[in-house]
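This is the structure I want to talk about, given as structure tokens.
In this view, the complex is presented without one of its protein chains, the others remaining in place.
This part shows subunit A:
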Amino acid sequence: MPTVSVKRDLLFQALGRRYTDEEFDELCFEFGLELDEITTEKDIISKEQGDGKAEGASDIILYKIDVPANRYDLLCLEGLVRGLQVFKERIKAPKYKRIIPASGELQRLIITEETAQVRPHAVAAILRNITFSKDRYDSFIDLQEKLHQNICRKRALVAIGTHDLDTVSGPFTYTARPPSEIKFKPLNQAKEYTASEIMDLYRTDSHLRHFLHIIENKPLYPVIYDSNGVVLSMPPIINGDHTKISLNSRNVFVECTATDITKAKIVLDIIVAMFSEYCEKQFTVEAVEVTYPNGKTCIYPELAYRREKVKPDLINKKIGISETPSSLAKLLTRMCLKSHVTGNGNHIEIEIPPTRADIIHACDIIEDAAIAYGYNNIHMTIPKTYTIANQFPLNKLTELLRLDLAAAGFTEALTFALCSQEDIADKLGVDISSTKAVHIANPKTTEFQVARTSLLPGLLKTIAANRKMPLPLKLFEISDIVVKDSTKDVGARNHRHLCAIYYNKNPGFEVIHGLLDRVMQLLAVPPNKENGYLIKATEDSAFFPGRCAEILAKGQSIGKLGVLHPDVITKFELTMPCSALEINIEAFL
């Protein structure tokens, strides 16, 4: 969930009233936001870097507000204020308008075909006669950062560039060139670098290094030039210094390059919708014509309003309320979804603004009606759905066995399903290739290399972590292990295992053997060859030679028991003899 940090006093000033922290928290809750933290820059720095570094930092109170991940229209102070003011019916939602300059001449962005290999899409727009202040400028930069981190997927899908239009002259060309042929002065740098040098320059940059991989191994890098060959930006890495925006910039050229055109359009709409508030003609945005390699042209930003019709009855039924159509229309209007009743009251027509790309289905509209109505005002009911409950048979058996294993004096452990290769292979004296273990591709540590194929390592580790406890230690676990199985759609399956272990100064084989007999007694399986169970000498690298037996029940091998091999005991950092039992219980369903 993205967190937006806004200055409290600036927020209250824009909202036209002050709130106590509790009141504001309450408002957020109702609207689906979360006032996550109240802090100051000084607090943040001193928390992260120590008190010393915080000296002289700002004491201005900041509200950190968690915003739902699909509400890009609430990612900056401007959007938050607009959303809340409309919600509280203090203002009407503005109507965003795309305009053509008086001259009729549009700025143009021409996309060349080389971009197809690396980053094929671009959209653009112009904020004309905008007035920045320090706070507005900071918010403008911050919104781009928030969008980059969220909908733009760390610039992989969309990258935003904003430029002082008065420093360059169109038409602009979006193309892709070999890195050696691109040379310019990157933002806030003192000299020119080639694209390859730029990549090296930012390899250690705490912020930019995370984006280098997006184009690094491509033969061509994307780049935007003006008609004089001035570099505006090399997306998705860095803008040129030449077109840098200042507090005095009056005309801002916004471009978004992308691998996902839908998201590029959304991002452009959001930026211009939010900041057109500060344009001379409020909420208007100057269009840019984009020409594709095939000669087709499009005008951006789209700033499209979509109309949806929803039956009031459906809204009421889905929420469980009974509001009149006009009251529902009013509720929706408070959510920036301008609505009115049409026909003879059978429909509500809703205008979805370009800022609400999250509204893709009637259910999204219904949710907004419910939020405006107030979730906590909805009358709670119990569904009349009549069903008979059933337990999952394997879990039912597991529950029954757990109780009786505890009654037999064994204590239940709960160990991890993921472990290291070493745990299930080397430490048990087998080669990893002979296990049917599933392997994890991206483990952050060795603890998550494989899914366990046996419960035994987990129990041995549990004992190792509890060596101070009085002996004997008697543990069990009934849980799932995972093995590859090509007959399953995903190529792997779980098995429900029962594992028990006895750790003492003597091996206690008879204790573990007795537990097996007890388990079989509980399962009503008699000790005989024909229809019952028996154990038969076998060898297994995890067990001491001559002290291991295979367990056969219902005509199949279900597991093993025996005295653990001293090497196994040592590898799990244990010192006492130990006997163990592990069986698959699925045969007893």
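The rule is simple: a residue touches a chain if its C-beta (ideal position, glycine included) is under 8 Å from a C-beta of that chain, and two chains touch if they have at least 3 such contacts; residues count from 1.
Basically, contacts and distances are computed from a predicted model.
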UniProt protein name for the omitted subunit, picking from "Exosome complex component RRP41 homolog", "Phenylalanine--tRNA ligase alpha subunit", "phosphoinositide 5-phosphatase" or "Cyclin"?
"Phenylalanine--tRNA ligase alpha subunit"
Selected residue (touches chain absent from view) among A:118, A:298 or A:492
A:492
Tell me which residue among A:412, A:426 or A:539 touches the hidden chain in the full complex.
A:412
Per the whole complex, from A:102, A:190, A:388 or A:524 the residue touching the absent chain is A:388
For subunit A, which residues touch the unseen chain?
1, 29-32, 34, 68-71, 150, 153, 157, 260, 262-263, 317-321, 360-364, 366-367, 370-371, 375-376, 378-392, 394-395, 399, 402-403, 405-418, 438-444, 447-448, 451, 458-459, 461-462, 464-466, 469, 473-474, 476, 480, 482, 484, 486, 488-494, 496
